[in-house]
Structure formats: structure tokens, C-alpha cells
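For this depiction, one protein chain was excluded, whereas all remaining protein chains were kept in their positions.
As written, the chains take the letters A and B, and residue 1 is the first residue of each chain.
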Amino acid sequence: MSFLGDVASWFGTAANWWGESGILNRVFEHVQLSAFTMAVALAVALPPALALGHRNRGGGLVVTVVNLGRAIPSFGILALALPFTIELARGIDLFGWEFSPISSGLGFWPTFVALLALAVPPIFANGFTAVRDVDPGTVEAARGMGLTERQILRSIEVPMAMPVVYAAMRVASVQVVATATLGALVAWGGLGRFIIDGFAQQDDVQVFAGAVLVALLAVATEALFAFGERWAIPRGIAGAGDRAAATAG
Amino acid sequence: MSDSPMIRLDAVTKVFPGTDHPAVDRLTLEVAEGEVVVLVGPSGCGKTTTLKMINRLIEPTSGTITVAGADVTAVPAPELRRSIGYVIQQIGLFPHRTIADNIATVPRLLGWERPRIEARIDELIDLADLDPAMRDRYPSELSGGQRQRVGVARALAADPPVLLMDEPFGAVDPIVRARLQDELLDLQARLRKTIVLVTHDVDEAIKLGDRVAILNVGGVLEQYAPPAEILRSPADAFVEGFLGSDRGIKRLSLIAVRDATLVEGPIVDAAATAAEAGAAMAQHGLDWFGIRRGGLVVGWAAGSDLDGGAAPADLEPRPFATALGPDDSLRDALDAVITSHSRVAPVFDGARYLGMLTIEEISREIVQ
Partner (left out) sequence: MRNIRWRAFGAALLAFALLAAACGDDGPGEGANDATVASNLVFGGPPECPTRPSCMIGLNEAGIEFADFKALDSGGPLTSTALEGGEIDVALLFSTNPLIAVNGWVLLDDDIGLNPVENITPVVRTDVVDALGADFVALIDGVSAQIDTAGLTELNRQQSVDGDDPAAIAARWLTEHGYETMAPAEGMGNDPIVVSSFNFGESEILAEVYAQAMEGAGYAVERKLNLGSREIVKPALESGEIDFVPEYAGTLANFLGVSPEGDTATVHEAISIAYGGLGISVLASAPAEDKNALVVTAEVAASYGIDSISDLAASAG
């Protein structure tokens, strides 16, 4: 049988879909980790990025941090994070109070750290520049009409920055989904499992099927964001997102 | 109208950090309630800085500013700004909000009830002469002139007694600008706001200002007077130079045709003879004559039309190509007179003929 035929029959095998190492569970694990990472990345990166962008302070710092973040490969961060997460799982002693903040130092958490380091820089950088680059005339008009600084940020700058911020979220999410495969190296599940196990077992069909699944999930993520754009980008400035997408990459 | 000024700047100085010379230097200026004051001057004269100090977008280094008798620093800046209308050159409409929402900005900040806001939006859309269908449009769907009108409507939303305008018509083309200026004057005639307007355009200052403050580099007030007075007697060489060599011509824009002296002109009854028409033309040194029928001047005929021995009654009167109204300025009249080959222009008040304005009369006004 041809290779593609083998791949097709792999997908056609019910056993490959169900159970702990089945496609459905792997997709769930993959999405779970990716979504959690994006949620934390947004929570961690956006507020300071937007606040700094509003004041136009710390631009140099932003560039440095972001470039540093981009320079270190995800795999390197994974390797660096692993000893720390294992230590955390073993337990820490906080002024005599011993506890384990996480139950396992393998799998989820080191991968999460690596993905967080991947997702934060583009969100942070684009959040910062998007707010900083909001038309100064609009901001001056808002201030001149008596909006407080907080109101300016929340109701003027953030909506106007949305196309760029949203594009950055979109790019970061796709990167996170694609890179979450690395988790399989440190015993996390997800779709990377098929690739890593398939490679170790020299099972090309499984490797290929895993790669296809990752690509499909990345495309699905793109599509989800494309669908959500209408909802997330305020009317009146829609269309600006196409220009923004180019700068967010 | 009270005696105390609506806006008062008292020895206001602004020195920006990192600079030696003040941008505004001990400026004292009073703006009476209901008047339009235009701050004009070359770039670097501190006119915009002065304007922004009134609503505290820029805080003065020293001196005090009062609006309606109260020190502007008495309330938090955002609160102060909600009580002062503000219009800027970039307009700064919020692109993600509809026209109605843009206009409702300050009323919402002030916590107005919804029905009151809705009613006010309708009122302002009407006031700004905007199509009610624009209510739910977004700024990107509007033309530059329409956006500027929305900007003014938005500034007027909470009916503030004071309006600050920073080069409000700087970003639109000259034709639209002239129309927006007229609209502003029209609006002001109805609303009687206290307006401080910044421009670098002397003509705009002369056209719009009840009083004009001419500022020199470093925020020095050179002259503060009604435009006619400034044009007639500039305070110093700087003002004279700033007004330009055509200051006499500029002054024409302040004089209405109705205030000029008109001449009767070569007007003859339709029943007159060719000889009478010839005499009228000779008296005024013109080669044409106006024809009156039933008390109304209906048109004109050329002297050559009579060459074949025709009488004025036989001629079909030609309509006047250029005619002035009593409210037109002499500046407008100058254009009409110069473009007419005979150097005169007829003046009508509706259908009623008032007389002829001649180039000599305009020249007399210029040199006065």
C-alpha cells in the first residue's frame, strides 16, 4: 500500500482515535495547554504593555526584552525550565511552610513555560506599539473633552489598538499551537506525542499523521481568529486589521 | 453680559522643560463673554500653548487663568475640560464610535440621562446641518467637512459656555474652509459662545475674530484689538509686517457694500430714446447702459446695440453677469469690479437696484 494509503488507514483505525493516546485526547491536551498558555500570556503581557504604551514609556526596555525573548529558542527554554519545574513539584519551603505548587515537574508546566516565553513577546510588543501609535489627535481630543487617563486608555486607545493586538494574539496563538508539540519531549501529551513517538519508533505514518494533525489544528486556530475578528474588532476601524497583521508577525 | 471677563489670563508664563526661553511670556489677556477672540501669530509664538493652558492640557509655569471667574486649577483637569468645548485641527473623532456616540461623549461623561442625550444628539445634528442619517455612521464614512462639523457639534454637546478651537479649519481645502468659517459665524450669531480660536492665517483671524490677539515669537502680545482697528493702525512694525503689504485690501473684507458710497450709473427707462441712452453713457464714461422696466433694472445693453438706429425699447436686455448684494464685503466687490471690463459692478438688494460700485470708491476705502 502507498504511504498516503497507510496514513489514511491510520486515521481510519478507531483505536487511534479513542483512549488516552487517541487523537481526540491528544487534541484536547494540545488545545488545553495552548489555550491556558494564551490566557496567561494575555493576562501577564497585555496590561503592562497597554499601560506602558499609553505613557509611551519603556520603549527601549520593551524592545530589549522582546528581542531577548525571541532570540532564545523554545527548546532551550524548555530545557532550562525543566529543572525548575521538577524542583517545584518536589516541594518548596516557604518560611517553614512546605508545599508543592505543582504535582508534576514534567509535561504540562515546563512546556507551559516555554510556550509562555514564546507568546509573551509578540503580545507585549504589539500591545505596546499599538497603543503608543494610536493617532495622537484622537487622544488629544479625548483628553481635551475631559476623559481621564484611564478612560482614554480603556475606551479610546485600546479599541483603536485592537486590530494590531488581535493580529498579535492570532500570530502568537498559531505559534503556540505549532510549538506545543515540543511538550512531547518532556512527557507531555498533545499532538507532539505522535511525532516524537513515531520518530522514536521509526513509524513514519504516525509522524506524518501527527504533523498533519498539528497543521490542521494551527489552521483551525487561524480560522477561529478570522471568525472572531468581526466580533473583536470594533466597527468603524475594521479593515485596519489587514494592515496590522503584517506588522504583528 | 457681566463686566467681568469670561476668560482671564493674568501674567501667564510657560517655560517648557529643557528650554531657556519662555513659550509664553507674562501674557495677560481678557476675553469677554460671547466674543470670538482669535490668537494669531507666526509659528513659535505660543498661540497653541496659550490655548491649551486654558483647559490645562498644558499647565502654566506661573500666572493664573480664570474661566467664568473661577481659577482653572480649582477643579481636577478632566472635570474642567468637560465644561469647555474643544476642537482641534485633526478633529480627533473616535473612529470606533458612531457619529451619535462621538457627539454624546461629554454628556455621557457628565452622566446625563439617556433620553436627554438622545435629544441633544438630534439637536446638534440639526444644528451642525448634518443629515440625520449620519447618526449611525462611522467617521471614516464622512467627508472632511462633515467630520469637522461633527467635531464642532461634539464640542458643543454639553452646551459649554466656552469653546476653544485650535486651527479648526487647517486640514480642509480652501473652499470647504470658507464655507465652514461662514457656518461658524452663523452658529456663533445664534449661540453667542465665548470662543478662543487659534490660527496662523491672518485672513481667517480677520474674518472670524471680534478681537484679534497678535502674538510674537516667545509669546509676546503685540496687539489686541478688533480687526478693523488692527488693520487701520497696526501697533508696531511687527504687526504691520505680519499683516502684510495688502493690509488695505484685507480691510475691505470688514466693510460691507451697503456701507460704501454707490453711484446711480447709466440707467435709462426702456421708453428712453437712443440719444438719452447715449448721453447717460457719456456721463459715466461707459459703453453700456442699464435698462429699467416698471421700476426694476432688468438688464443692460451695449452702446453698439443702438448703432443700427434702434431705440432702447427695441432691445432685449442682457442679464448682469456679476451682481453684488448689500451684505457682500468690499473684498468680494473688488473681485467683481476687477473682473468686469468696465470696472463697475451693479448692487442689488434682491430685485431692487441700489446702484453701481466703482473701482474709485473701493480705492478710496483702501487708502482711508
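A few points about this structure:
The rule is simple: contacts are C-beta pairs under 8 Å (C-beta built on N, C-alpha and C of every residue); 3 or more make two chains touch, one makes a residue touch a chain.
Bear in mind that the values here come from a model prediction, so they are computed numbers and not experimental data.
The hidden chain, counted over the whole complex, makes contact with A. Among A:V27, A:I77, A:I196 or A:A209, the one in contact with the hidden chain is A:I196.
Annotation for chain A: contacts to the undisplayed chain at residues 32-33, 35-36, 39-40, 42-43, 82-83, 86-87, 89-90, 102-109, 112, 155, 159, 184-187, 193, 196-197, 199-203, 231-232, 234.
Here, only the chains that are shown with their structure count from here on.
If you average the CA atoms of chain A and of chain B, the two centres end up 57 Å from each other. Across the complex, chain B meets chain A through its residues 55, 57, 78-83, 86, 88-98, 105-106, 109, 138-140, 151, 154-155, 164. The touching residues of chain A, counted against chain B in their complex, run 135-148, 151, 156, 159-160, 162, 234-237.
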